[in-house]
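Below are the structure tokens for one structure; questions will follow.
Only one protein chain is missing from this complex, and each of the others stays in its spot.
After this line comes chain A, so read on.
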Amino acid sequence: MSNMNLYSRGDKFFVRINMVLVGLFTLATLYPFIYIAAVSFSSGMAARSGVVVLTPVEATLAAYQNILVQPEFWISYGNTFIYTIGGTIMSLLIVIPGAYALSRPQLLGRKYWNLIVAFTMWFNAGMIPFWLNMRDLGLLDSYWGIIIGFAVNAFNIILLRNFFESIPSSFEEAARMDGANEFQILWKVFIPLSKPAIATITLFCVVARWNGFFWAMILLQDEDKVPLQVFLRKTIAELSDDHEFSASLITSSFSAETVNAAIIVCSIIPVLLFYPFIQKYFNKGILLGGVKE
């Protein structure tokens, strides 16, 4: 398809129009990020009067100075790291052995164990029974509630189980001859062979944990335990709920808008740093493996 001489004049026109349209969509995707960054570096008065379009107006670091001295910001940032790292490790500790066991032909009642997992994709009890259950387990307002309560999902287990099933049994036979047990076979044969699939699941977990806010918002009351997204939501709510009230927050140097934008920027930076690593897995097709089974 890359042979350019095969294109007629009409094709060249079509290709150019298409390039322009894709370019416009790309710019439209990029623009909100640039706009938010510009607002975060503008003065409160400038942001409030709506003159910021592309670049900072009356450039200042005041909004950043305002949030970087708030202990809640740092505490919630630290909590997000705890939930992301702790939650991802917990997920892998449960999902990898579980997926391995479900992939083994000698597992008795394998069909039924798999059904128990898959059924949760089709039916779930919903928000209220889940919340009541967390409360009854004593997991409200607890780090462990967030870390364990959301550790597993059926999709990740099935994705990994399918990957394990696709590994030819010849790989494990040599290890079995040497008298390796199941733990050793999982650790020394299956995990090394499944790096791309495990990386994909790790990616899903990290992204979900970093971005999760709803359950953190309703399970955690203690302000010392909330993650960054909940802290961010609180400042956004102040901005939108009560437009008159937030006007009192304007000083000449920063306003609710610029502070809000600055927190958004601080929260996106780690995602941007992580992004090149994420990209490596986009086109390997593994992300799609789960879609089709």
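Assorted remarks:
The rule is short, and it goes like this: a residue touches a chain if its C-beta (ideal position, glycine included) is under 8 Å from a C-beta of that chain, and two chains touch if they have at least 3 such contacts; residues count from 1.
As a working rule, contacts and distances are computed from a predicted model.
Of the candidates "PadR family transcriptional regulator", "Xylose ABC transporter, permease component", "Heat shock protein HtpX" or "cytochrome-c oxidase", the chain left out of this view carries the UniProt protein name "Xylose ABC transporter, permease component". Interface note: of A:Ile146, A:Leu186 or A:Leu220, the residue touching the hidden chain in the full complex is A:Leu186.
For chain A, the residues in touch with the chain missing from this view are 1-2, 4, 6-8, 10-11, 14-15, 18-19, 21-23, 25-26, 28-30, 32-33, 35-36, 39, 47-53, 93-95, 97-102, 104, 106-108, 113, 116-118, 120-133, 137, 148-149, 151-152, 157-158, 181-183, 186, 207, 210-214, 218, 229, 232-233, 236, 239-241, 243, 255, 257, 260-261, 263-264, 267-268, 271, 275, 278-279, 282-283, 285, 287-288, 291-293.
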